[in-house]
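The complex appears here without one of its protein chains, the remainder shown in place.
In order of appearance the chains are A, B and C, and numbering begins at 1 in each one.
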Amino acid sequence: MINLRSDNEVGAHPRIIEAVSRAFSSGSAFSYGADEWTRRVEDRLRDIFDKPDLVAYPVGVGTAANVLALACCTPPWGSVYCHPVAHIAAEETNALEFYSGARLVRVDGPAGKIDPKQLAEALAQPVYGVVHFSQPSAVSLTQATEHGTVYAPEEIAALATSAHRHGLKMHMDGARFANALSFVGCTPSELTWKAGIDVLSLGATKNGAMAAEVVIFFNAELAQGFEYRRKRGGHLVSKMRLISAQLDAYFADGLWLDNARHANAMARRLVAGLTALKGAQLLYRVDANEIFVVLPAQVHDALQAAGAQYHPWPSDRPGERAFRLVTAFDTEPAAVDKFLAVAKGSLGSK
Amino acid sequence: MINLRSDNEVGAHPRIIEAVSRAFSSGSAFSYGADEWTRRVEDRLRDIFDKPDLVAYPVGVGTAANVLALACCTPPWGSVYCHPVAHIAAEETNALEFYSGARLVRVDGPAGKIDPKQLAEALAQPVYGVVHFSQPSAVSLTQATEHGTVYAPEEIAALATSAHRHGLKMHMDGARFANALSFVGCTPSELTWKAGIDVLSLGATKNGAMAAEVVIFFNAELAQGFEYRRKRGGHLVSKMRLISAQLDAYFADGLWLDNARHANAMARRLVAGLTALKGAQLLYRVDANEIFVVLPAQVHDALQAAGAQYHPWPSDRPGERAFRLVTAFDTEPAAVDKFLAVAKGSLGSK
Amino acid sequence: MINLRSDNEVGAHPRIIEAVSRAFSSGSAFSYGADEWTRRVEDRLRDIFDKPDLVAYPVGVGTAANVLALACCTPPWGSVYCHPVAHIAAEETNALEFYSGARLVRVDGPAGKIDPKQLAEALAQPVYGVVHFSQPSAVSLTQATEHGTVYAPEEIAALATSAHRHGLKMHMDGARFANALSFVGCTPSELTWKAGIDVLSLGATKNGAMAAEVVIFFNAELAQGFEYRRKRGGHLVSKMRLISAQLDAYFADGLWLDNARHANAMARRLVAGLTALKGAQLLYRVDANEIFVVLPAQVHDALQAAGAQYHPWPSDRPGERAFRLVTAFDTEPAAVDKFLAVAKGSLGSK
Partner (left out) sequence: MINLRSDNEVGAHPRIIEAVSRAFSSGSAFSYGADEWTRRVEDRLRDIFDKPDLVAYPVGVGTAANVLALACCTPPWGSVYCHPVAHIAAEETNALEFYSGARLVRVDGPAGKIDPKQLAEALAQPVYGVVHFSQPSAVSLTQATEHGTVYAPEEIAALATSAHRHGLKMHMDGARFANALSFVGCTPSELTWKAGIDVLSLGATKNGAMAAEVVIFFNAELAQGFEYRRKRGGHLVSKMRLISAQLDAYFADGLWLDNARHANAMARRLVAGLTALKGAQLLYRVDANEIFVVLPAQVHDALQAAGAQYHPWPSDRPGERAFRLVTAFDTEPAAVDKFLAVAKGSLGSK
């Protein structure tokens, strides 16, 4: 039955598989990123983001993409502000501290988004230039958030204005950037550098690739030292085409957007069915491809019995059980419908 | 014409390409290494190394494999001993210091191998337990070495005896382990734990894979913390099957040994032809798949004109030009013969 | 007029000055802590804490004492729990991350004290042994707190029980330990290891010394590596007698307790006068030698005009101005009385 556990448990898109196969069947290529695929990825991104002077570095793992990017935004005595549920705060052990030396500061806000007022207050503390205090250096926001919501360009701009006023850099963890972009419907530039983002970790892994991320600096100066940091972290892949060929196919002919559009559509299809269920309740608005939902016991039991796979999610209210459902580029409409049928049937059969 | 620049510039073996394609076409799999390929790789290694209690962790990059392994062998106030041309000393920037905090100490020896007498002397310094001094913690040897030579089991044992006497751990950088093993002709266990190796970074990337290494602890206790270190370094791949499927195919049906045997044979074929050339001179014995050779100017010029690709290599003697030639799993005998024919012809035409 | 800015702005006690003078006039002494003063300090502490097997290491700076102690309590993938106003969280830049690699997690609670319920909840998260999460490793509490309050032994024990149940270590930042001890009136052992403290950073600097702290491990095993960490951090003083002679005098004949008793008494004398003032209001209970108080504008203006020195303190309520007053070992009763007279006079003159 359907697997809605995570978009990192699915396979890869056929065009990406084919691209990797072709890349490794094609004989010699310069190593360490001096190959044609890597060059082509950067070219594609300059077009896609309408920014001819951006620089882009492929990396194999999302955690590495995030912390290598952030290490360029902060001195070892700096602090990085993010939402408590951000991946760098909640699920990447101490990778941030390891790579940057910086301190992590959590700024809360509803539905996984940093509250602009709370951020402004946090950044208004009189700590700048005082040697006893961690120096505020960067804000990292997650797009789409870990709660499946999406920042609108103007929401990003509001946070960026606060951050830039105090000299901080803006980082975006875009592990699900394509899903967010597909939801908002603006251009990639509007969702990033035009809204004030300085550096973006753009992930492909969760959206149809095998293992491929790319760190994009919209301002090349900020990238100073990045290549040494990547090497020192053991993240400079010798046969770089493994990563770049994936990215090349990912950004070609709109594959990245098609995949995200499909995943989002499957999430909406699920939401439509779930909200019609008596007793089911969404925890957050569903903008992208993650659904957080309270399910009645008999619904959950029936789905489990039918073999549906998804993770539990902590709920604040006692007696209530919540769950996370994640759709992906390859989620099948028929499987969604069957999932919903089982859910509905469990209630009807009562 | 033939490319002898590096075994990290070639493609991948068809069976590895196929394994990756199949792995990613096969639907869902648990992420972060809880998948079947990863489990199977560990099982294969327990068989291959005749050590049912070893633990094995796939990693995507050789530098990471080395320094994550070594970080388990030394406290941040330790020192790691290696040959000056070891990859960790000569070509991985400061990854060792970054991951371990340890200091690097170089111990020389002929042909890329640590001289056991020099090691014994270095380790005999009265620094143990004295707080002012870096504490000797690990020896890292490279098998095959960066000069294309191979340690015999008894050579390893001699170094290990020195190291263990003082409480140091023995690490082997096995980026070209298969080439070394193929040369020596002993069992994998005889070349590693039976000779005193505690932890091995075994590379597949240079021998037919895309990007796949595996850190093997022959003593599971030493691996304590490894998984946290890997995660913190950003090296825990979510769709781990990308790495593990490569390794699975690599160790299946002796592919790793076949590939290495072929690369070594191509090196010997080159050596046979080169040593017959007037004026050509090997810098080191050729045990594995790397050849370091002084070539007369007209030979080099003719090869360049014919499009052969290989790297220059620093020579100590003035006026002399040396070069590095690296064969790989896919080097074609005919191409080697053509290379030699051009070389020979350049002299004959004189 | 009186200076109530900080107990680190005052001079040193005559007996400590004399001890340092004598130590440096007495000719040769072994360096790096092999001297008689250092040995004597450890002996005194074993007596004072009724723990013959404790180990004690002098350090020159409080920040170093804290983070060196904590680095022994956590792996680089660990997390350290403390109150948001703890010195390690609020005023030591990123020293904790630098020395330990650990992540800092804030647990709130009233009046500068960690709330036991919030700590229990924080530690109940299902993160143990899961590689994606920082591993909870230590709790650090401040005694007396940064808000001038003091943990009772049973309050410490409650936190320690939570911590130890999950395998965490208990650290106490005792920059003002003597003030706390003087307030509680129990034995040093009851306020530390008998209540579950594993390691204590005991400060003398703020209580009459020049610059002297001592890290006390009640369990010597936990101290493993401490001496290397101290050396690597550049904190092993060659003429260690500078620090140890201060500590030797500090712990001799109860000087440390006399000093603290006096400072606390001066704080109580201030409180008695301030609470009689119309419009003055304490922010927290005054247990030790720090007072946080809201003062009417005319009181503050009169005190400033009279030359009294103290720091402003952020107040939550708009329109209200709060201040911090810190007494010390050398605060004179007459100066306190004069301060209070000015304050009172400012209201009377209205």
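Just so we're on the same page, a residue touches a chain if its C-beta (ideal position, glycine included) is under 8 Å from a C-beta of that chain, and two chains touch if they have at least 3 such contacts.
Only a predicted model underlies this, so the values are computations on that prediction, with no experimental measurement involved.
Considering the whole complex, the residue from C:Leu54, C:Cys82 or C:Val237 that touches the absent chain is C:Val237. What subunit B contributes to its contact with the hidden chain is residues 76-79, 90-94, 97-98, 101-104, 131-135. Think of the hidden chain as still there; on subunit A it touches residues 32, 75-77, 131-132, 135, 225, 227-232, 236.
Against the chain not shown here, subunit C presents residues 3, 5-6, 8-12, 14, 16-17, 20-21, 23-31, 60-68, 92-95, 98-99, 205-206, 210-211, 228, 231-239, 242, 309.
One rule holds for everything that comes next: only the chains that are shown with their structure count from here on.
Chain centre most remote from that of subunit C: B (centre = mean of CA atoms). Nearest to the global CA centroid, when each chain is reduced to the mean of its CA atoms, is chain A. Inter-chain spacing, taken between the CA centroids of subunit A and subunit C, is 42 Å. Rounded to whole angstrom, the centroid-to-centroid distance between subunit A and subunit B, based on C-alpha atoms, equals 35 Å. Work out the mean CA point of subunit B and of subunit C, and you get 52 Å between them. Under the contact definition stated at the top, the residues of subunit A that touch 2 or more other chains are 92-94, 98.
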